[in-house]
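As structure tokens, the structure follows; a few thoughts come after it.
Note that this complex is displayed minus one protein chain, with the remaining chains in position.
Take a look at chain A:
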Amino acid sequence: MDTALSSLSENATRLGMRLQETISEHTRDLAIVGRSSGASYFDSSDLRNIQRHLDSNHDREKLEAMKRLVAMISKGRNVSEFFAQVVKNVASNNLEIRKLVYIYLLRYASQEPDLALLSINTFQRDLADGNPLIRAMALRVLSGIGVHMIGSIVVLGIKKCAGDVSPYVRKAAAMAIPKCYSLDSSHFSALLPILTTLLKDRSPLSIGAVAVAFNALCPDRLDLLHQHYRRLCRVLVDADEWGQIELLDLLARYARTMLSKPVVEKLETEVDTSSFGPQNISSEEVDPDLTLLLESSSPLFQSRNPAVVLAVFRVFYYVGPPSGQSKAVPHLLRLLHRSPQIERVVLENLAVVGRESPRLLMSSMNRFFLKADDLVATKRAKLRILVTLVTPENVQTLLREFTDYVEDTDDAVVTDTIYAIGHCAQHVPESTESCFTALMTLIKSKHDVTVSTAVIVLKSLYQSQPASMDSAPTFAASPKIISRLARRLDGIKHPQARACVLWMVGQYAPTTEGTKSVIPGVADWAPDVLRKAVKSFANESSAVKLQTLNLTSKLLTLAPTHTTLQLLARYVFTLARYDLDYDVRDRGRMLNTLLAGLGTGITNIEEEGRLGGVVLRREQVHLVLFEGKGISPVGLDRGPKNQGPIGSICLITGKGIYGDRALPEWPDEGTDPSLRETEDDHPPAPGYAQGASSRIMQGFGSSNMPSSSHPPSPIVLTPTGPRGASPAGSMPRQASAPVNKTPWKDLDSFYAESEESSEEEEEDEEEGEEEVDAGEEEVGPSGEGVVLSARQEESDEEDEEEYDEDEESEDEEDGMEGSDLLARHRS
């Protein structure tokens, strides 16, 4: 290394000396070579000499001027004023100048189309240059400058390059097709035959770019691929990594459109979910062409490129049979180690797997354990996955983990963790006891967020198990828990959590028969909570005020004759009457009227004059206030449950963006495999460096494929027409699309049909997405739908609304919706 460097610098100095001797004007410049000059270009904003330099005879000056221009572009300055001078240099013999000119040209050509035309001749000449680099570059710039007028010239250029001897130039030709097409879609008919030519390309270097072009030009014309499908599968392993991604995408769509869905037959009718594994599946019937795709793509699981790995995973997950899925998961897990960004993205994809088939992740649970220095988004995604993996066997391990995570330094993570504990309690009855203990410990925490979340989760748990009070033995301790909660009211600051405690106190205040208490019928700890709440009433938030009113009414209903309670109630209702929040005023008035029949003397009806109407008896009031709770179980699943297929952006951000990565639905019946048979269905000569493709071929060819001695298929299905028309039956049979029996059809009817079928496919995709949606909702433990029983009164309805933890429900709309629902239900 050192010797090489010294010899290099020696060479350089020697050359420098020679130059110094011969070209006197260069000596000054050599002096500045030592210090880096790039930054000086970057920092100066001097445009004075650029024009002169561009017109200069010396390459050095031109180069300097171009560098300065590029630096200006980089800084965001508009330097299009030099366009004319720059274009003149497009034919420069110096490659570096030329490249900088190209960079400039690509940026400003669409603003100066007329001047840009000056350069076209040079590019056309370059297309015939002896150097493949020049040819490819010329085509890339030509197709990239975005001038409408030269569209047909570009098409000609692409056509010329598509037949080039250098695969690099053919790659450039394929890359130019999308650019040309997006500029002017009328060139479609000219570009399609070029694409079909390129599809036959044998070089693995260019095939990836051809897939890009195919996806851009005619993504729905998958019928053009019949003849190439098997070869594309085999060449997959030799293509460059970016090409592999595009190819995998294309082949997966082909398989989902043209091949039959793998049929899985189970031996056992009832399969135990915990032991559900591939060994239980007795037989899988997989299309041999699909097997070919899976076999040729599985080596790519070992790619160094994470995107390739995920693309293969998509194939195995969405196209392959279930038995392949478990083999695919470890490769995705490997990516978690790559970088924080990749970990974040991969986790979201694994979360999809976790939701749909948690058994695949079960054995690698500890790889999702949170680390203190994970990104926040990563931690939350890991929690979402861990929650899906909870089973009676591992719940204790996970619970221990969760209790550790509660001490995390990020509030969002803490909140998610506490919800996860709640989820365990809800879904694994065995763990309910320990979950409650854990949550009660959290109530003692010094952190506001921890305490309030724990309270909210506890409340949701109580609500979702209405029978707990009396029947389930695990909840025998529940009044004790509430009394402990009640005692901690002063320490609970979060308004929602306070409101929750007040509600629970009210709800569970009635004592069971035979229990002794100071006020008959009311648990001993309840009245003191009311006293505290009433004392701080004026300074509470609306949610707490509403609950204070509820609590007052409930206690008063239990003990209507108790004078202290009466006094407290009268005080609270008076405060509520003059509250700033109309919800509080309304609630106060409503409850006040409701309690009129108790004869407690706290009502102010006399003052307002007789309103008439029905007065409820005490038992009825009791029913209204206490019964019918807990009917709406509150979901404890947290965080964005992002929808979207594996390997998409909307899966990560949770927000839609243009485009769709979902694969089409399987056809009712796959296309005839003979469509895919070609003359060269024998192992090709091993690739330039990879021997892998031949191995796959042997394994495959031995079973289903005609061997090389087999006579070539009699039906020649290679499209011969200039527009690449496809034979009938090459599209999959869809229920709604009758198969045309005529072997060839005229172009017009063909196009009409292909439009039709493409529309159908779009519809199919939409349907697919809807189905995914529905599936997601099933996975969630609780829908948001509120089931209202007919006996419920309106007040209940409002109560329920209030406790929906996600909503403050202060706005009018919610109430409206609720009553609408109620009205509909009643009618």
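The working rule: contacts are C-beta pairs under 8 Å (C-beta built on N, C-alpha and C of every residue); 3 or more make two chains touch, one makes a residue touch a chain; residues count from 1.
Methods note: contacts and distances are computed from a predicted model.
> For the complex's missing chain, which UniProt name, "DNA replication complex GINS protein SLD5", "MHD domain-containing protein", "Signal recognition particle subunit SRP14" or "ATP-dependent DNA helicase II subunit 2"?
"MHD domain-containing protein"
> With the missing chain put back, one of A:V86, A:A311 or A:V457 would touch it. Which one?
Result: among the candidates, A:A311 touches the missing chain.
> Would you indicate which residue among A:Q227, A:S303 or A:T511 is in contact with the undisplayed chain?
A:S303
> Based on the whole complex, identify which of A:V237, A:L350 or A:A526 touches the chain you can't see.
The missing chain is touched by A:V237.
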